[in-house]
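Only a single protein chain was left out; the remaining protein chains are all shown in position.
Right, chain A next:
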Amino acid sequence: MKKHLNTLFVTMEGAYLRKDGAAVEIRHDGESKLRVPLHNLEGIACFGWDIGASASLIAACAEAGVAISFHNPHGKFMAATRGYTSGNVLLRREQYRRADHEPAAVAIAANMLAAKLSNSRQVMMRAARDHGDKSATRAFALSQAADFLAVRIGLLGRATSLDSLRGIEGDAAAAYFAAFPHLLVNHDPAIAITGRSRRPPLDPVNALLSFLYSLLMHDCRSALESCGLDPQCGFLHRDRPGRPSLALDLMEEFRSFLADRVALTLFNRRQLTATDFRTEESGAVLLKDDSRKAVLVAWQERKQDEITHPFLDETVTVGMLPQLQARLLARHLRGDLDAYPAFLSK
């Protein structure tokens, strides 16, 4: 009975996590700061350069299926601890076979991308519905971009190579991010976004998106691990040592529905403003340490929202989506389903 549980976020530099009975205890400067029972957790995510964990805690977490991951202070994933490789070797072999067989990989990746584009399109149409009447320019730009994505979804269904899928996705992403300013309605020029920038993020919106994507990646990676898939071997994203390509694949269908919507809400409700970010000499923009907490709270709250899963037709929390989709992917690879039913939001 996999429950949607909490992720414990540790952002205090110098914190040390140790096992205390069946709980994790966070210590700092020789003082106990917090105790949380492990059975209430599904993950522990540490953000900082100087956060440690005891071997006995790591062992207990591996046993209890609690993922521990380490990120730099800006949210970039660095490492995760894990126990022995578990799960089904036959499943992983099938995963590798399909990844090596382009038509099979295209079939899975095309569904993932179609869901990504459809979900992005829903975010834009939702904004057009809610805010379009205030500006004709906005309504026009959003519906133009939505139409552009609809055509790209049609092209995905006819693509026969991974490279052509990547090309279509690239065009769609450029159009989506070109229209992204119209999703922001608080008119603060200091948080304007000009296209997607990642290394480094060059504006507050990109800085926030990068941080949220790193949280989403952590959840997708854990979901894949827990159902026995190899997060490093992807269908769309090419293998590269150290890159969790399948986790990046799985993320695609959730980016707009989970991360982008949280970002838009935070800016549109002015829960985050330009003062929550700082700009480095290079022009790189970073989320301030103190402001991360508001983002993490919003993220956790979003994960508690309930929806009806379109394929399973059950009420689930959005936080469970990566788990459920990873299982459906495994079921498809094992031959239970004739296609991978990627997540399509309404």
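In this text, a contact is a pair of C-beta atoms (placed from the backbone, for glycine too) under 8 Å apart; a residue touches a chain by one contact, two chains touch by 3 or more; residues count from 1.
Here is the rule we go by: contacts and distances are computed from a predicted model.
This complex has a chain not shown, and the name its UniProt record holds, of "Cytochrome c oxidase subunit 1", "NADPH-dependent 2,4-dienoyl-CoA reductase/sulfur reductase-like enzyme", "CRISPR-associated exonuclease Cas4" or "Branched-chain amino acid ABC transporter permease", is "CRISPR-associated exonuclease Cas4". Shown as candidates are A:Lys76, A:His101, A:Arg129 or A:Lys288; the residue that touches the absent chain is A:Arg129. Annotation: of A:Val106, A:Ile153 or A:Leu264, A:Ile153 touches the absent chain (contact as defined above). Within the set A:His71, A:His182 or A:His332, the residue that contacts the chain not displayed is A:His332. The omitted chain makes contact with chain A at the following residues, 1-2, 86-88, 90-91, 111, 114-115, 118, 121-122, 125-126, 128-129, 132, 139, 142-143, 146, 150, 153, 157, 227-228, 257, 307, 310-314, 327-328, 331-332, 334-342, 344-346.
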